[in-house]
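The complex appears here minus one protein chain, its other protein chains still in place.
Think of it as A, B and C in the order they're written, each chain with its own count starting at 1.
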Amino acid sequence: MPEAVQKRITDIGPPHYEKFLPPIIKKNYGKWKYHEVMKPGVLVHVSETGDKLYSVRVASPRILAVDTFRMFADLADKYSEGYLRWTSRNNVEFLLSDATKIDPLIADVTAKGFPVGGTGAAMSNIVHTQGWVHCHSAATDASGIVKAVMDDLFPYFNGEKKLPAKTKVALACCLNMCGAVHCSDIAILGIHRRPPKVDHSTLGKTCEVPTLVASCPTAAIRPQSKDGKQTVHIEEDLCMFCANCYTVCPSVTLNSGINDGVSIWVGGKVSNARSEPRFSKLAVAYIPNNPPRWPEVVEAVKKIVEVYAAGARKFERVGEWIERIGWPRFFELTGFEFTKYHIDDFKLASKTFRTSMHYRMS
Amino acid sequence: MPEAVQKRITDIGPPHYEKFLPPIIKKNYGKWKYHEVMKPGVLVHVSETGDKLYSVRVASPRILAVDTFRMFADLADKYSEGYLRWTSRNNVEFLLSDATKIDPLIADVTAKGFPVGGTGAAMSNIVHTQGWVHCHSAATDASGIVKAVMDDLFPYFNGEKKLPAKTKVALACCLNMCGAVHCSDIAILGIHRRPPKVDHSTLGKTCEVPTLVASCPTAAIRPQSKDGKQTVHIEEDLCMFCANCYTVCPSVTLNSGINDGVSIWVGGKVSNARSEPRFSKLAVAYIPNNPPRWPEVVEAVKKIVEVYAAGARKFERVGEWIERIGWPRFFELTGFEFTKYHIDDFKLASKTFRTSMHYRMS
Amino acid sequence: MANSETPLVDQLLTGPWPSFVAEFKKLTARKPIVRAFLGQLEQSYHDKLSHWKHGGIVGVMGYGGGVIGRYSDLAEKFPDVAHFHTIRVNQPAGWFYTSAALRTLADIWDKHGSGMTNMHGSTGDIVFLGTRTENLEPCFADLTKAGFDLGGSGSAMRTPSCCCGMARCEWACYDTMALTYDLTQSFQDELHRPAFPYKFKIKCSGCANDCVASVARADLSIIGTWKDAIQQDDAEVKKYVDGGLDIVNDVCMLCPTRCMRWDAKGSKLSIDNQNCVRCMHCINVMPKALRPGKQRGAALLLGSKAPIVEGALLSTVLVPFVEIKPPYTELKELIEKIWEFWDEHGKNRERIGELVLRVGMGNFLEAIEVAPAPQMILHPRENPYVFYEEYFAEE
Partner (left out) sequence: MANSETPLVDQLLTGPWPSFVAEFKKLTARKPIVRAFLGQLEQSYHDKLSHWKHGGIVGVMGYGGGVIGRYSDLAEKFPDVAHFHTIRVNQPAGWFYTSAALRTLADIWDKHGSGMTNMHGSTGDIVFLGTRTENLEPCFADLTKAGFDLGGSGSAMRTPSCCCGMARCEWACYDTMALTYDLTQSFQDELHRPAFPYKFKIKCSGCANDCVASVARADLSIIGTWKDAIQQDDAEVKKYVDGGLDIVNDVCMLCPTRCMRWDAKGSKLSIDNQNCVRCMHCINVMPKALRPGKQRGAALLLGSKAPIVEGALLSTVLVPFVEIKPPYTELKELIEKIWEFWDEHGKNRERIGELVLRVGMGNFLEAIEVAPAPQMILHPRENPYVFYEEYFAEE
């Protein structure tokens, strides 16, 4: 059908953003002068022209039914001339030019189950990934833990409880870290803990042995022949559960209901404000999966947030606070056990060792 | 001769140090209360008992003829009751209990060609190694450069010119770094720059090919057979001139009169005072050997010392100063060229990259 | 039917945070695929295991990416989710929408898929969660008709993303949305037809606050900054201090280079701008009083990525300052040079940041014709293993 092929539209890219900008933004584009957090979840941006733009930030579970699209569309039509946006943390922002509509919008959207908050020195939405909802690789669920944690720490989102600074939490359901959790104030990371199981019967068909062997960074995968078939053998002691083998070959599996779980990481950041961006560091090496509400994970995150909220100075991000008080104190305050697993043994390990006398005795 | 064997004394270790301690030290051992630098090269240590010990620090080229031992012994008998010591930087310290003898000692020892200084915020002796005087591995001479540098920077030793803090200089004549130069304020390091030459005719006799091949960290050495003999071939592009092959096998040589030379490193330190110990960093990648006085090396060291002396704050070691002003400024101030060689490409390179916006524009 | 009995996941319906389970429930009545989905999820919650299998290669005609194939390992029990592919759709720059656009997307996805979405995926795309292979092409046709296109997957460029920048922020040092849109349009082929050694992500932040976390998760991070002095309004500074700001402890002492001094007597803040590293802190605290300088542009940083396999990387300074002005020729030429080098030397599944580490930053710079600069590094090398490239031959 050459006709159909001709009509087929491709490579048009996304719509131009200008189509979606409210008039007040078009007018004041690049002219914003300053902003203020009017109250939790509400920002006002003031332009050089004197114009004011009000943004109301609304929580979202990220997973949305199209019905909710329509609901948001209706709200936008009612309160913000049909304009809204999503943030880089998956919250929804209604963009208002009329200050009187702020409170009605808040009342309306809250009543529909979508609370307002997450601005300023608060805990915002948790960046997260697919989990058992869609990914084959997931060592834990994503949305479930996020829901449980946010339910519990909700007062830090809606401004009821105060934090010293923005507190960025992220979750990734496996070491691929699609949530880019590696630079978060608090990161929740799904982990496998059982060496890959090999399905010798299918391996020959689903993947190439040399590719599979090469995929392992620690050389834990060795070619072997079994019942006359080319397959592989796993040196379990060498496995660090990276799942790279699993990514390249469906016949090896890492998923294990009784072994998979969650690790907790702290102290990363991305912004350059004050201190440089940095990776998160291991706080808790392993918590078993305990759906549907992962109470031990929630407890650990809450513990961190609480001791941080109590101990940090204004503007101090989690990592900056820990750096000031020292890791010995962090482990003391949280009660987390410091184990051999906390000590790096990968390629850059030497750069994580204390090669000086600059440690606190406690 | 069983008799002789019986008489043979072994494993006695060094003499007990107490035999060599002056009475004032024995009496006040562990009781020192504070010290002061009385003047360049002269320390006074005051004990809880009120006793005072005067130490006069005398420069040394480290290489000493036994005649000089005798000369120092005579001076010690005359001024310090026969007691003296060497420092960890190879200076000599006369240990006086009589303050009136300080100046006569200084006059006497200075007249003999051994000046006094090196205490407090000064440049002390240069820790160094064997060089062409004794080592087969040397890419440069040690004592010659040290002499040339210290002659030129002498005013920073004897206190005529002031420095912000102690300035520790070290020299090693090859990458083995016997001078442990890797943590010095300023380090002078001999380097090879020509890939090893293989003496195929002797190689089979002097070393094992597999050992030699294994010695190369970059796998630049490949086995090959030549004229029926087992020998090796060097992949020149892969050579990083570490000389490990040379250490394990005399039939490969790195020494090259026209290629060997010196590199300059800055900003290392060992003490924990204020900031943590740290490695020195590359300042000048290559200066050809120019004996007997290596004027370009002297010039480079002098340049560093001068800009440091002019720019650093009190107590600031070279590395602390550079960290405060930033590396762009350091290269600007010294006029040293910043080249691709300055950017690390070894195993921990990623940890030396600027992964933030925290750089000065200049 | 066992599908509707989801006691475990139903426990996630309560609590103050909006529930993703509630979102699924909105659709179960009219969408068998969502009912099946919830059944399988309940099973996962019970087994503590994912029941999805490795993806297969599915997609739309002529494109090499944009769809993640997904199949259930419980297809017999839940045949409606035997296929459960996701479609990645290019988001509009800055994630701005009108209610009309939202409704259009809703209608398309209601028609061709489960009706479930991720708003948005971690890379930034609109993600349509769950459909069957036969729906892909029709869905794509409706999307493009409505002006939308697919996002990236596989060894391709991914949809660039950006902070709202000049649209809603006083600190944007360049127009993040304009650049993001332009790059997305300019590199349509690289986005839709995987031909690289691995994925390539671009993220644009208007200033060093880096609100899209570009330094942590973009092969090319474009971060706004300035070259001259911070713009300072002394009267406003005084107002902040009079209003109770502890300027010494909360601003000067937190400045990373301590380049600020507050003279309490003269009520005067002085900034040693040569030593300012443009971290944004003081500006963040006093937006009315301090603003980025006037000579604005961006820094280009290269190579961040997640840990698999050699360890995570942050992006590293490649160009300390560049003006960002349409048609962005200089920038695009540089991107192309980087890709060229990567295409030639990169191994399969080797990100650009890993390649640079493998071949050496110095060699990479030489190849892409960027001069080495001390801004690129924290400090010069500490190890003496220099690969000197030239020597004199003896006799």
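Going forward, a contact is a pair of C-beta atoms (placed from the backbone, for glycine too) under 8 Å apart; a residue touches a chain by one contact, two chains touch by 3 or more.
Predicted model, so just to flag it, every value in this text is computed and none were measured.
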If the full complex is used, which shown chains touch the chain that is missing here?
-> A, B, C
Could you tell me which of B:Asn90, B:Gln224, B:Thr339 or B:Ser362 touches the chain that is not displayed?
-> B:Asn90
Selected from B:Gly41, B:Pro115, B:Pro196 or B:Gly267 as touching the chain missing from the view = B:Pro115
Please give every residue of subunit B in contact with the chain that is not shown.
-> 8-17, 19-21, 25, 29-30, 32-35, 45, 53, 55, 59-70, 72-74, 76-77, 82-88, 90, 92, 95, 113-115, 127, 129, 131-138, 141, 143-144, 146-148, 150-151, 154, 157-158, 172, 175-180, 182-183, 215, 217, 242-244, 247, 250, 255-258, 260, 270-277, 279, 289, 291-293, 314-315, 346-348
It is residues of subunit A that touch the chain not shown, namely 175, 177, 182, 189, 191, 193-195, 237, 239-242, 256-259, 263, 267, 279-283, 285-286, 324-328, 330-331, 338-346, 348-362
Touching the hidden chain in the full complex, which residues of subunit C are there? Just list them.
-> 307, 311-312, 382-385
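Basically, only the chains that are shown with their structure count from here on.
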Across the interfaces B-C and A-C, which one involves more C-beta pairs in contact?
-> A-C
Mind checking the centre-to-centre distance between subunit B and subunit C? Centres are C-alpha means, answer in whole Å.
-> 48
Multi-partner residues of subunit C (each touching 2 or more other chains) = 208, 215, 256, 277-279, 311, 314
Flagged in subunit B as touching 2+ other chains are 348, 350-351, 355-358
